[in-house]
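Everything below concerns the one structure shown next.
For this view, one protein chain was removed and the others were kept in their places.
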Amino acid sequence: MAEHYTSFSRDDTRWLLQRVTAVFLVGVLAFHFMLLHFVHHAYEITLAGTTARMSQPGYFITMVSFLIAGTFHGVNGVYNALVNQGIEGTPRTIVKYGLIIVSLLLIAQGIRVAWAMTGGQLI
Amino acid sequence: MSQSYDRGLVENFGRWTEFSAGMWAWVFHKFTGWVLIGYLFTHIAVLSTAIEGASMYNGTLQGLEALLIVRFMEVGLLAVAVFHILNGVRLLFVDLGLGLDAQDKSFYASLILTGAIAVASIPTFLGGAF
Amino acid sequence: MSTHVSESESEAQAGTDQQTTDRPAAQQRRLEKKRASNDQREQADSSTETDEETVHLKVFRYDPEVKDKQEPRFDDFHVPAKKGMTVLDALIYSRDHYDSSLTFRHSCRQAICGSDALFINGSQRLGCQTQIDELDQPVRVEPLPHQEVVKDLVVDMEHFYDQMDTVEPYFQEEDLPSGLDEQRQDRENREKIKMSTRCIWCGACMSSCNIAAGGNYLGPAAINKAYRFVMDEREGEDLKQQRLETIEEEQGVWRCQTQFSCTNVCPKDIPLTEHIQELKREAVKNNLKFW
């Protein structure tokens, strides 16, 4: 008889978060696209405009959540894809922590940029 | 046991002509997902110029926008994002157990809609590029 | 008209001198005689039949022990067409009339034993359940993809059986009514598990799923089997809990990427994807106690 799989890493939390972030992203991404490509055309973007938007706390918070949700969603997706491809053992552990570190760096850098974009004007 | 024949990788990838709608949806969703996360990284990298100051930021952005190729890539990005969103919504419905019978139709609908939106957005994206 | 003796047949003859060394002479002679008589029969067939009345099959051949079959190849068979003929009928005809070494599993001829799931014209189907005149010719018949080939159309099913066993595919209620009393089950609940109990273990779904290919993913059939017990109210809450834990393990439901090909190929029309998705929701619900 088949041996039972012993690794009890339940993936339901990540699965659920992937869906929850997706729902969130649908809204924000659409908003983001509309705003920066249709309302303001991308080629018209200047830091001044960006700063104006970023200085509004609501917008700032939205963008930071957007970043965090997007990063989680994307990186988790990539990790799942690799696991499905059959990555096991040490390579998998490396990939896992590698992805976590990269995500944290991305988020940190993103927030730093966003902060810079406020030009210290955040009220 | 006597040896048996393993048809190997051909089995996994060689049969793409026989893929069904659900498989294509999966392939495209993966592909678009990877493009998007890749883009997110570059996007942040580009935006990081904001730390260097306004001229750097404006210069980089406008410099990029001046390149025709970037404009086309933006259309591509939009298409990728739109497909990922539409199919993502389709998948969310599947997760909720809704409309499973129409899973192939909704995939085709996502494809068509993506195409339509991408085409419709061309004027906006290419506006001012020439 | 063409004969069923394919290109490979001439290859086989070319390799004759090699074969004589590792086959008993009697066997060799017999094979030769067999071939000759096959040719004759073929000719007899050809003279009475016209092309429209035959079905052209291209069948995957492989045998680890037979020299000219060690390298997989396709053989052609031309079988007299009959109304109502299935792919399995055509294979049986080919075996009984042209080449008795053609090997495939089959038994019931009525889509209930699950022996003859094959890859027919690019899709997983039961040979006995597939009318040949609905297919484009030549009809290409191969063993199920993603499983090792033992010989010709026979694949190794061990992995599939192991996956089935993993979900503890048996009713385990200990708290049974005594004597001739039944466990009551309402109609709705029976209806709910009805489709899931129809599985005939043919393995078509597993073979069609890209995720199950090569990996250790439990696969749609085993998950469906788990569904059959999880949803059966005759088993108590504790068991349900335990079962949900099994299917939630690493290689369980979360691996499914909703490709739907399992649902598309299942000869018993079991809504596999739906069952898998329902189990995912069930698992999430179960873990988020406040749902």
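Think of it as A, B and C in the order they're written, each chain with its own count starting at 1.
Everything that follows uses one rule, which is that a contact is a pair of C-beta atoms (placed from the backbone, for glycine too) under 8 Å apart; a residue touches a chain by one contact, two chains touch by 3 or more.
Here is the rule we go by: contacts and distances are computed from a predicted model.
One subunit of the complex is not drawn; among "succinate dehydrogenase", "Acetyl-CoA decarbonylase/synthase complex subunit epsilon", "Peptide ABC transporter permease" or "Molybdate/tungstate import ATP-binding protein WtpC", its UniProt record names it "succinate dehydrogenase". Mapped onto subunit C, contacts with the missing chain fall at residues 23-24, 26-27, 29-31, 33-34, 63-66, 82-86, 89, 92, 95-97, 100-101, 103-115, 128-131, 133-134, 150-152, 154, 157, 161, 165, 168-173, 176-177, 179-187, 190, 193-194, 197-198, 200-201, 229, 232, 234-235.
Throughout what follows, only the chains that are shown with their structure count from here on.
For the pairs A-C and A-B, the count of C-beta pairs in contact is higher at A-B.
Put simply, the C-alpha centre of subunit B and that of subunit C have 35 angstrom between them. Separating the CA-averaged centres of subunit A and subunit C is a span of 43 Å.
Averaged C-alpha coordinates give centres for subunit A and subunit B that are 16 Å from one another. Residue positions 214, 257, 280 of subunit C are each in touch with at least two other chains. Contact residues of subunit C toward subunit A in the complex are 162-163, 165-166, 211, 214-216, 245-246, 248-252, 254-255, 257, 280, 283-284, 287-288. Contact residues on subunit A toward subunit B in their complex (touch as defined above): 19, 22-23, 25-26, 29-30, 33, 37-38, 41-43, 45-48, 50, 67, 70-71, 74-75, 77-78, 81, 106, 109-110, 112-113, 116-117.
Residue ranges on subunit C touching subunit B, taken from their complex, read 62, 64-65, 72, 122-123, 145-146, 148-150, 156, 210, 213-214, 257-261, 263-264, 271, 273-274, 277-278, 280-281.
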